[in-house]
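What you see is the complex with one protein chain gone and the rest in place.
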Amino acid sequence: MIKGIMPPIATPFINNEVAFEKLKENLSRWNKTELSGYVVFGSNGESVYLARDEKLKLIEFVKNNIPDNKNLIAGTGSDSIKETIALTNDAAKYGAETALILTPSFYKGQMKHEAFIKYFTQIADNIKIPLLIYNVPRFTGVSIEAETVAELAEHKNIIGIKNSEENVARLSEIINLTSKDFLTIVGTASVLYPGLCMGASGGILALANIAPNECIQIYNYVQTDKHTEAKNLQLKMLAANKAVTAKYGVAGLKAALDLTGFFGGEPRSPLSGLTKPQKEDLINILKKAEIIK
Amino acid sequence: MIKGIMPPIATPFINNEVAFEKLKENLSRWNKTELSGYVVFGSNGESVYLARDEKLKLIEFVKNNIPDNKNLIAGTGSDSIKETIALTNDAAKYGAETALILTPSFYKGQMKHEAFIKYFTQIADNIKIPLLIYNVPRFTGVSIEAETVAELAEHKNIIGIKNSEENVARLSEIINLTSKDFLTIVGTASVLYPGLCMGASGGILALANIAPNECIQIYNYVQTDKHTEAKNLQLKMLAANKAVTAKYGVAGLKAALDLTGFFGGEPRSPLSGLTKPQKEDLINILKKAEIIK
Amino acid sequence: MIKGIMPPIATPFINNEVAFEKLKENLSRWNKTELSGYVVFGSNGESVYLARDEKLKLIEFVKNNIPDNKNLIAGTGSDSIKETIALTNDAAKYGAETALILTPSFYKGQMKHEAFIKYFTQIADNIKIPLLIYNVPRFTGVSIEAETVAELAEHKNIIGIKNSEENVARLSEIINLTSKDFLTIVGTASVLYPGLCMGASGGILALANIAPNECIQIYNYVQTDKHTEAKNLQLKMLAANKAVTAKYGVAGLKAALDLTGFFGGEPRSPLSGLTKPQKEDLINILKKAEIIK
Partner (left out) sequence: MIKGIMPPIATPFINNEVAFEKLKENLSRWNKTELSGYVVFGSNGESVYLARDEKLKLIEFVKNNIPDNKNLIAGTGSDSIKETIALTNDAAKYGAETALILTPSFYKGQMKHEAFIKYFTQIADNIKIPLLIYNVPRFTGVSIEAETVAELAEHKNIIGIKNSEENVARLSEIINLTSKDFLTIVGTASVLYPGLCMGASGGILALANIAPNECIQIYNYVQTDKHTEAKNLQLKMLAANKAVTAKYGVAGLKAALDLTGFFGGEPRSPLSGLTKPQKEDLINILKKAEIIK
């Protein structure tokens, strides 16, 4: 089941090449937590910088290094319907159980209701694993309306959406217009608790890379109606989450992994690592959030 | 106390002139509810279409038609510090108890931390009533950072902020960085419940014009820890709120007032009233929300 | 005639109050050039920071300090139709010959064709001097379509538009859809020469405050078909123009006035003057453009 908390895992590189052994170490630590699954090739996984064969190898590798009860979700979407179907079905062969598929975005003026319906329906019809829609306007420059999601939710192979906006109104509208079985997943830890309050089924969160237990704790608090505790922990995580997402991006997430005992390393070119003052700021933020001491 | 739910009241016009008697009727109905106060000249009050003398007359009129225990907040901000101070102090003479002051916005490239600090500090230093910051990027094209709000919150005459974004992350950051006494007010009903979950002190909501009791009910549910009920009522209100804000704007709010037994009328030129198909859509939405039968 | 080059003049302040004598000195120098007129209360005139009575006094003062053959244009627009009509007619009494009226912009979602037609038609019907539309999306967040301008151009009291976009395509569309008598005025020196190539009738340009002769020279080159000279001078002015507009805004323009022998001074609060490194950068840019030695 794709409920609870899942990290879109960072892809470790050494000298710009995928560092499989480092990934294995990270996974072995994450495996010990209650994380319910993993997303490979989310926005934080530097998906756009990975070649096709690297992606398939990574899926296989992750699959072999996680227990069967943790869902393996792969980000396999691109503007091309044809390529998305082919990559998704290959990903399934290599072990992916669910596909996280980005809204197409190149022709921004045309990427509206009709195009989204065609795109996701044609893909869902032709792939062998279930599909999660991935809406992340910050990177794509387009956004999918709740009404469009509601229509797509009727397709039996489209099982949910990861919405990475901080706009909780849209998340709420999607929940309102879809059935209880449709998974509406919070896509950014900055609104995890308010999203869960509105009925979201879980979170796919960059922050879960470095603070999995805190994210899981917020989720559990809501399940057990401990709203004050959930709110307080959410407030405590805000700055740390911002540092590894909007403020410092992938470079921030990777530096934070290094600081929390995981392997982070440098992002792939053309991204750059943090500068020294940025790293110091990050350390202060993580200390304040008690993620590090 | 500026807690609980307050409507930014619509300004009624007949033949493009302020219809005071109609406003009186509306107020007499709102007075019977638990609304804790009123905002005149919020975005929904068509403030930008009112002349200075109309504004002062309206403040006096509203003051004379509401009970003393309901706070009267007036929107008195403009880009000019000088004019804002003068209008606010005149508004205070006519009965306004609190000033809601829009972020300055004309020189967008310069409207950042330093300018906001200067603007709000100089005004707060020179006005005789307390100041609420008003952040509404949808109309101003600028947004104030949580860190800036936190610095301004140190001023004893700056008592809170109405944040009209649907971005609950920023609302949360403001709550996180300010003291318990600082009022962080949800500015749009689309995120009322999630905002209250994060610790907001109340809501200034267009929806409270036409559905005051439902908004108050959500607020009361959160105070008494009835989260499921709050969530369900929030979901039920989503489409109605959108219809009177983002979807149909002031014209939608006014048509909805007419449909709910208040006086709405037409917005002031250059705004136009709803078309017939828009009105029919609105009726359906309000019926579905059980705001009308 | 409103042809040729006109500066939207900076408003000088000393200790945050209008410095009339300094303005007189500036005007006496500009009067010696071939500038065809002056705009008071353009975006660069800090119009939004001036009170109504300050504006009327400024119009009267400028009128008394310029020769009769130079057109006096006053920026008198605001969102309110009523206030715009009243201020424009008062401005006319004090000496303004033409009104430059900003597109209304507060309710961005509604500020489209129909609202613009209503707004400008109602104003043009009721003011005693001719109207120039003022389109400046950088500050207003809205833009008027060429088709809307074309419809408004039919009104006998709407004589032209100042378009402050760097998008020369829209300027061209307006020229294409309006008659030869309608004035399409370039609103930013960054595209003066290409705009004139497309048929614009002149320019209202911040740069004309500090480099009036260079702007006039570009205009004259185009009138006399000296395209290579026009292009070269345009290229030479690019960085200087950017420094006094997009890069450093009003503060940059005022610092440049001080550097070129005019009085600039500080912008009105909440704007701030340039920092020392910014001023040094500005000096280098003006030297390179040979505006100063």
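Should a chain be cited, it is by its letter among A, B and C, assigned in written order, with residues numbered from 1 in that chain.
The working rule: a contact is a pair of C-beta atoms (placed from the backbone, for glycine too) under 8 Å apart; a residue touches a chain by one contact, two chains touch by 3 or more.
No experiment lies behind these values; they were computed from the predicted model shown.
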Partner chains on view for the chain not depicted: A, C
Candidate in contact with the missing chain, chosen from C:N26, C:T98, C:S190 or C:N209: C:S190
Chain not shown, touching residues in chain C: 166-170, 172-173, 175-176, 188, 190-191, 193-195, 197-199, 225, 227, 231, 234-235, 238-239, 242
Interface residues of chain A (partner: the chain not displayed): 43, 48-51, 78-83, 86, 104, 106-110, 114-116, 118-119, 122, 138-139, 141, 246, 249-251, 268-272
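We adopt the following convention: only the chains that are shown with their structure count from here on.
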Copy pair chain A, chain B: interface residue numbering same or different (half cut): same
Centre-of-Cα separation between chain C and chain A, whole angstrom: 48
Per-residue multi-chain contacts in chain A, two or more chains: none
